[in-house]
Structures are given as structure tokens and as C-alpha cells.
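Sharing a structure below in C-alpha cells format, with a few things to ask.
One protein chain omitted, others in place.
The block that comes next holds chain A.
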Amino acid sequence: MIRFEQVAKRYPNGHVGLHELTFRVRRGEFLFITGHSGAGKSTLLRLLLAMERPTGGKLLLAGQDLARISNAQIPFLRRQIGVVFQNHQLLFDRSVFDNVALPLQILGLSKPEIDKRVRTALERVSLLDKVDAYPADISTGQQQRVGIARAVVHQPALLLADEPTGNLDPRLAAEIMGVFEDINRLGTTVLIASHDLALIARMRHRMLTLQRGRLIGDGEAA
């Protein structure tokens, strides 16, 4: 599913975000990326989302080389990826339904199909009763679950999450992680960047550890 081969990211100001990273992620895996701030977690996710391009090595996502992908192809690549942000990135002038429906509207699905899929996604994150609410009217945990529903509503092959539990208390964080595991069980590859080692340890999934852009650990969280 994902192949990093000697992938490097060097910025024009000389700062090195990633040092020749090599690893693979198989389809259906559940993977944590951890490390301190500045370790390169977000850079790695940005490379996978084609928000940035590697400056060295080869980065393959479902067979596509992200170093060579054209700008016109990027939106179609992103349609195969779901992304969850720490700050949710919800649109506050749209209802929960409309927020979740956004990726499906971009795909141009019919209204009944959108309605069906949005309700299924909201049911999966236990928010069906908030379908008509606005983000400002629901709690932070619920907002994060709306963000997850939006990320999975179009049934992406890969789900990326950048510090998805960063703003949540431990109980809510565990609940959100449970949602990610449910999604993973349905076949979606899940890749979560987080520095919450206690939470990661409880989940017992594969964990990549980054330090100053280098991969210093690859194994199951202990």
C-alpha cells in the first residue's frame, strides 16, 4: 500500500524534515507514527497527502510515485485518502450533514446516495442524532467524530490522522481510537501520527518512531 524508499525531505532553507526513510505499510494495517514535536510526523503525512513532495528517494502510494505525480492528479489521489486533523477542520457555517457530505459532493454522487452514505458514516461514529446540528453546537469530542465521519464517508483506502486525540481527555481519546479500530476492521489502512505514547501502548499496533526526521524504531508498541 505505502512504500517509502530512502525518502528524504529537505526544505529550501536547509532544514531537513526527513532523512532517507525506508519502510512499508501493507493494506489493512493499523499504524502509529510517533515522536516528539519536529520529529517529522506531520511532514510524513503531508508527503502522503501530496501537500509536499519528497526531495529524494521514492514514495509509492498504491503504486503511484508521489514524487512524480502531476498537480492535476493530486485531487484524485486525495479522493482515495481520508484525513483527520487535530483541529477537526470543520466548516462552521455548514451542518454536520453537510460537513460529512462534502467529499461525496465532490465525487458528484446522487443525493439519495449521499444521504445514505452520510447517515451510515454518522451512525458509525454514533452521531446520527446530530445530523442537523452545527459544529458550534456540539462538543469537541463530537466535532472530532464528525471529522472522522467526513474522512471515511467516501470509503477511502487509506485513513490518515494527525494528532486526532490531541485536544481530547483520555476517555474521549480512547473512544476515538476505538472508532479508528472499527474503521480499520472494515479494511481501511489507518495511519495515525500521535505523541500520546500511553494511548498507543494500550492499543498494541505497529508503531514507527521518528526522531529528528530519522526512523529509529519500527515495531509493535510495548
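One rule holds in what follows: a residue touches a chain if its C-beta (ideal position, glycine included) is under 8 Å from a C-beta of that chain, and two chains touch if they have at least 3 such contacts; residues count from 1.
Here, contacts and distances are computed from a predicted model.
Asker: From the list "3-oxoacyl-[acyl-carrier-protein] reductase", "Heme exporter protein C", "Cell division protein FtsX" or "Sarcosine oxidase subunit alpha", give the UniProt name belonging to the chain omitted from this structure.
Answerer: "Cell division protein FtsX"
Asker: Out of A:27, A:68 or A:116, which touches the unshown chain?
Answerer: The single option touching the absent chain is A:27.
Asker: With the missing chain put back, one of A:102, A:133, A:172 or A:197 would touch it. Which one?
Answerer: A:102
Asker: Looking beyond the chains shown, say which of A:83, A:96 or A:118 touches the absent one.
Answerer: In the complete complex, the chain left out is touched by residue A:83.
Asker: Against the chain that's been left off, what residues of chain A make contact? List them.
Answerer: Missing-chain contacts on chain A: residues 20-23, 26-30, 49, 51, 72, 75-80, 83, 89, 91, 102-103, 105-110, 150, 154-155, 157, 184-189, 204-206, 208-209, 214-220, 222.
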